[in-house]
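For this depiction, one protein chain was excluded, whereas all remaining protein chains were kept in their positions.
What follows is chain A.
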Amino acid sequence: MLLRKGRRLGLFLKRRLRWPVRSAGLNFALAYGLVFVISAGAFLSFIWWNTTGQLDRQVELAVQVDAADLSHRWTQGGPPALSLAIQDRLDQNVDDDELYLLVGPDGRKFAGNLPGWPVVITQMDQFYELAIKRDGFRTNAKMHAYVLTQGFRMIVGRDVRGRQLVRHVLTDTLIWAWVMISLLAAGGALVIRRIFRQVVRSIARTTAAVAQGDLSQRIPLTGNETDLVAQTVNTMLERINRLMEGVKQVSNAIAHDLRTPIARARARLEDANRTATSAEELHAAIDRAVMDLDRVTSIFEALLRIAQLEAGARRAAFTILDVRSLLEGLTELYDASVEDAGLRLVFRAGSVRPVNGDPHLLQQAVANLLDNAIKFAPPDTAITLSVEMRGERLAITVADQGPGMSEDDLCRASERFFRAETARNTPGAGLGLSLVQAVMSLHGGALELKNGDQGLSATLLLPVVTPAAKAA
């Protein structure tokens, strides 16, 4: 119960205390500034700590060396030798920063420049830093006390007022430096925010124009990292544009190609209604109108199918396929009708690798190519259906010995509703190759049309299954 309450509270806090700044540019700038200021602070603190620490250590080292030397004198000559040594040092100390005191067992001062033993100094194993009075003025000193034999005690120290001054100056300088760096960081953050905004704006301007309907706009490439986004968006726009063009072209074609049979059916029915004199005549007109409407339906179905395939959403039926047996089945289906049309169907299969695909769609695609070949091949010629490996791709080719197509027509052959001039008087709606094309792009393959040695050859290129993918 308590746990749940706690969790709820945490959730509540999380929701309430969410970071308030939404602007990515501002966040970016703030993060930049913060990192800059923190790192400058850390850096300057390190300099301060290191420098002042170094000064301290130097003083301590000097005091320890001094004390060791003086202890040596004590063991050699006792109080007189030590007093002499202290006096010597004080005489030679130009900077006037050395402090000494030698006292006897009764507390009497033997030598040194300190007025008396400071009360605070009781321990013999640590440095003391205290304010002392010397020659009439106050100063700071760092001192260490040492116990000598026969009850004598000694203090060795340094006047550190000068060093503290250095430390103060250093501290001030570094704090000012940090303040200045912070200001620079804030300025830099603002600049970064501006740059960020500009980058986003150039993309936003283009996409806004596109959203308004101007599909020709592209994001200018500047050579920086945002080009990656810009290129992706540009590619996307390219594809949208192509699709829009496709839709436009198709709706024009629909307007024409669907209106024709509808108009025909309508005319037939109206005509029959007005002029038919017998039931047979009426029936015949209605039958023909129904055929026209069936044609409209089949065009609709083909269009929907192509649209569905182009949307690329239909991969559910994909399976690993043996194309060879698939083609054998089709050969068997078509053999009779090819012969019936006064042609010959030749099937040639090399050794092929399996492909990943939708069997029904591939059958449909090859059937469309065969239908075309039967339609256009001159009598008493051969249609060749062959399958072979072409590099890493499987090539299914339907070749006829017909008239072929002009280069211009070859380029436009897979457009929806396109029909070459020479094909105007054959049955069909000009959707067969569009469907083949759509099936190929769904399979990651390609449709290749070219005029071969004798006639038109249409090749379906399909990627084969790699052994690794097959195992997976």
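Some observations on this one:
Quick note on the criterion: contacts are C-beta pairs under 8 Å (C-beta built on N, C-alpha and C of every residue); 3 or more make two chains touch, one makes a residue touch a chain; residues count from 1.
The definition used in the following text is that contacts and distances are computed from a predicted model.
Considering only "Peptide/nickel transport system ATP-binding protein", "Response regulator transcription factor", "Protein lplB" or "ABC transporter permease", the record for the omitted chain gives "Response regulator transcription factor", by its UniProt protein name. Summary of contacts with the chain left out: across A:Gln363, A:Ser386 or A:Asn451, the touching residue is A:Gln363.
Within the complete assembly, A:Ser298 is the residue of A:Gln198, A:Ser298 or A:Thr466 that touches the hidden chain. Which of A:Asp287, A:Asp322 or A:Glu392 touches the hidden chain is settled by the complete complex: it is A:Asp287.
Within the complete assembly, A:Gly432 is the residue of A:Pro261, A:Gly404 or A:Gly432 that touches the hidden chain. Chain A residues in contact with the hidden partner, per the touch definition given at the top, are 287, 290, 293-294, 297-298, 301, 304-305, 308, 314, 316-317, 329, 332-334, 336-337, 339-341, 360, 363-364, 367-368, 370-371, 374-375, 427-428, 432.
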